[in-house]
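Note that one protein chain is taken out, while the other chains of the complex remain in position.
Chain naming follows the written order as A and B, and within any one chain the residues start at number 1.
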Amino acid sequence: MRDVAIVSFAQTVHSRRRQDVNEVELIQPVIQEAKERVGLDRHDIGFTCSGSSDYLAGQAFSFVMTLDAVGPWPPISESHVEMDGAWALYEAWVKIQTGAADTALVYGYGKSSPGDLPRVLSRQLDPYYFGPLWLDSVSVAALQARAMIDSGKLTQRQMAETAARSRAAAKANPFAQVKGDFDVEAILAEDCLADPLRRHDCPPVSDGGAAVVLAADDTARRLVERPAWIRGIDHRVDSHNLGARDLTRAPSAALAAHEAGVSGGKVDVAELHAPFTHQEAILRAEIPLDGAEVNPSGGALAANPMMAAGLIRLGEVARRIIDGSADRGVAHATAGHCLQQNLVAVLEGDG
Amino acid sequence: MTEPEILSAPLVLEFPFSRTTGPVIGAFLTGLREKTVVGMRGADGRVICPAVEYDPETGAPLTELVELSDTGTVTSWTWVSQPRQGQPFARPFAFALVQIDGADTAMAHAVDVADATEMSTGMRVRARWAVEREGLITDIECFEPELAR
Partner (left out) sequence: MSEIAELPEGLWYQPDVDTSQIPAIAGVEAVRSIRVPARVEYLYTPGRAPTRFLRALAEKRIMGERCPVTGKVYVPPRGVSPVVGLPTEEQVELGHRGTVTTFCVVDIAFTGQVTETPFVSALVLIDGADITLHGLIQGIPPADVRPGMRVEAVWVPDDELSTSFENIRWWRPSGEPDVDPDTIREYL
């Protein structure tokens, strides 16, 4: 195996709507910043991989248009996943492991404001048994939250505490969208948006994106003093059939964490991609984090750009390793409804 | 350069999808059209409803259809106070997971009650059949409390 590290990370300031820019204008500054931070230009990138979804903004073949932002001429080595950029990072990591590239640019972006996101995401579900019902993503999450509460694993108060803690942590995150001091009692006094979920239990709808540069071996050591080495990375999937799952569990997250080697050492910091408050509780039960600081960025509850929020978890952990504030961290990304698909990576700094 | 104010235009994506069902989903939807709920017996004997083609654990192809009743139990639910376009009702309703009697898994559907206070996990429900049925999950118009009849 080659040593592969995250050496650079950049993200947009996430917001409810960025109507002033199109998708390529949204992501171009972030791609440029990620490269410039480590002094690379487009000719130094061995492989480019992006994550996006056409359904978000209704832009057919969106990723082809945003490729303009990397200057893909003469023709570059490139790929795309119709998923969060975290899975694009996984593909890039594999590409570097094969020896076909020493560096990779990975980015993910989502402009959700043009549509009604919960309705758009209903199209992710099985088209035969779910599609005609237009079961929206907030309702689906609420079915999972109810299962957690009914099972006795979680209370609405604990969910409100997660919301308050995340938004308070986000005050230190200049890129976060929803941040501030929220009172748990006041949250609990609010009406439900989708019983048992209150508005505070849900992620914001965000326009935004992020980019990461990966590098191998001595290239990584040359680009930064302290690369964030990817010591383990794995992704697994649970059934799409919500009615056949135990919604209080995410076995795929547990397995990915095991395969990534999370329990092989002390975890200083963890960034969990839990768009809804109850999902953080599920992930904490599946991924052995033992007292690690969780979501110091505020997580997806503070900003949730679709197809980027998972990649941002990797970037946030890497940033803390690169700047020396953490030695070993765990990053998690999710895709689909109810934590269906999960990716876990272990990042470490040298000595 | 001065930036002009933002332009915008409505954009509608409309896909007139027609999907083939295959024999298993076809059998399940045929059942709904005929006001009958069927499940599929899995490799371990569990009954999966709605019927699926392959065992969720082993991947083995499944062929043993099982006739079930049109009653079941709510295993989870949420309240939709502001329904979206295309959802089963334009008035407030519940989305729920309903485990049909005799099945070991649940199906998603709507439950038609007046208020969230009438919903609870474990409540008994019965399918209300649509008048016009064509072989869709919406041939079950919704579920309603079993005692309503």
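Here is the rule we use: contacts are C-beta pairs under 8 Å (C-beta built on N, C-alpha and C of every residue); 3 or more make two chains touch, one makes a residue touch a chain.
Bear in mind the structure is a predicted one, so any value in this text is a computation, not a measurement.
Here is the thing to keep in mind: the chain we left out touches A, B in the whole complex.
Residue-wise, the contact with the chain that is not shown comes from A:A69, picked out of A:I6, A:L40 or A:A69.
From the options A:Q28, A:T219 or A:T277, the residue with contact to the chain not on display is A:Q28.
For the chain left out of this panel, the touching residue among A:G115, A:P251 or A:P288 is A:G115. Interface with the hidden chain, as seen from chain B, comprises residues 1, 3-4, 6-24, 26-27, 29-31, 33-36, 38, 53-54, 58-61, 63-65, 67, 86, 134-136. Taking the whole complex into account, chain A touches the unshown chain at residues 19-25, 28, 31-32, 42, 55, 57-58, 65, 67-73, 114-116, 119-120, 123, 127-128, 131-132.
Convention: only the chains that are shown with their structure count from here on.
If each chain is reduced to the centroid of its CA atoms, chain A and chain B end up 30 Å from each other.
The touching residues of chain B, when paired with chain A in their complex, are 3, 6, 8, 11, 13, 17, 19, 21, 25, 29, 48, 50, 52, 56, 75-81, 84-88, 95-97, 99, 105-110, 116, 121, 136-138. Those residues of chain A that touch chain B in the complex are listed here as 19-20, 58, 114, 116, 118-119, 127-130, 132-136, 139, 142-147, 150, 192, 194-197, 239, 241-244, 247.
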